[in-house]
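This part shows chain A:
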Amino acid sequence: MTQLALPDADLAWIEGSREHRFRSSARAALRVCAAPAVAIPGAVFLLVVLACFLGPALFHIQSPNSGTITDSLKPVGAPGHLLGTNPIGNDELSRLLFGGRVSIIVGIGATAISLTVGSLLGMSACYFGGFYEKVIMRLFDTLLAFPSLILAMTIADYLGPALQNTILAISMFGISQFGRLAWSQTLRVRSRDFVVAPRADGAPGRRIIGGHILPNVIPPLLGLALFHVGTAMMMEAGLSYLGLGIAQPNPSWGNMISDGQQYLYNAPRLVIMPCIALIVTVVSLNLMADAIQRKQETRS
Partner candidate 1 sequence: MTSQTPASASGQATSEDTGPVAGAAVDPTATEPRADAPLLQVTDLVQEFTVKGSKPFQKGRVSAVAGVSFGIARGETLALVGETGSGKSTVARALLASPPALSGSITLNGRALPVGKNAKHTGTGRAGVQMVFQDPFGALDPRWTVARSITEPLVTAGVDSREERRRRVAEIMHLVGLDASRFAGRLPRELSGGQAQRVAIARALVGEPDLLILDEPVTALDVSVQAQILALLFDLRQRLSLTSLLIAHDLAVVRALADRIAILYLGRICETAPTAELFRSPAHPYTAALLSAIPPGLRGGVQRERVRITGRQPSPLNPPSGCRFRTRCPMAQPTCADVVPELHDIAPGHAVACHFPLVTEAG
Partner candidate 2 sequence: MTQPTPAVTGPVVRVEDLNIKVHAGGEWTHLVRDVSYTVDPGDCLAIVGESGAGKSITIRAVLGLLDPHKFQVTGKVWLGGTELGTLRPAARRAHVTRHASLVFQDPSRSLNPIMRVGPQITETLLAGSGKQEKLTRAQARERSIDLMRAVGIGAPEERYHAYPHELSGGMKQRIVIAIALACGSQVMFCDEPTSALDVTTQAQIMDLLDDLRAKRGITTVVITHDLALAVSRAEQVIVMYAGQVVEALPAARLAASARMPYTEALIYAAPDPDSEGGLPRPIEGRPPDPRFPPPGCSFQPRCGHAEADCAVQAPGLTVVDANHSLRCLHPLAAGSALEAARP
């Protein structure tokens, strides 16, 4: 093509600095986080996480299993026990914080497993198609056919109560959810013209997948993941409540609720406090996820 006379501004652009995609998407992400609808519940959740993980060390709170039976059922505000003690004499505040650690680890861990395994299976099913796709999709359908808690209960019962088993059991249900979402998103993006064009051009598959398909498929998956953490935490609480999750004496919000049930009449705080902790954590997480979703929608 013959040289065109371009305006100076354009010539400047030609010489101009490289625009870093990562920087601009990071900036966009920060802008989303800065909105109060996102920042406030986000801050609450962050506070909970920090309290659970850093609190005990910072405030020299005793271990949750170190109480003596003589300190049994001390009320709120008792010296040395901000929130009282439980029937065995363990400090409630400590149990809450350590229990929170469990819930959060399970919530995030199970979600992470569901997200990666589910997405890989779903995306590959859509990409390869054929018999493989049919098998994977039927696997998803099978997993989804079980009520989520029953599925988790069965697996946890089989594996035995332990932290990693709980995470595994809960992640089974999520795999189908993420898998199907990944599959449908890949299907949607694959047929879009902006994928057809470079493919017809002969662009290598790697570049199309990495440049077009993944960046368009991943955001909805991350959105679901954020909601899923709350779901996973609730499932853990349910499992522990039923005795199939975290076992005594290790605390978990779920089993704290279960133990506290018999004292509902004379020491309701034993049930109420873990409930509140669970509610605050899950609701703040969901509000944050919701606000982020809304921001994404209005943007596009």
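Note that a contact is a pair of C-beta atoms (placed from the backbone, for glycine too) under 8 Å apart; a residue touches a chain by one contact, two chains touch by 3 or more; residues count from 1.
The candidates came about this way: all candidates are chains of the complex that A comes from, given by their letters.
Small disclaimer: the values here were computed from a predicted structure and weren't measured.
Participant: Pick the candidate that touches chain A in this complex from 1 or 2.
Facilitator: For chain A, the touching partner among the candidates is 1.
Participant: Please output the residues of chain A touching candidate 1 within their complex, sorted ascending.
Facilitator: Of all residues in chain A, those touching candidate 1 are 1, 4, 6-7, 9-15, 18-19, 21, 192-194, 196-204, 207, 211-212, 215-216, 299-300.
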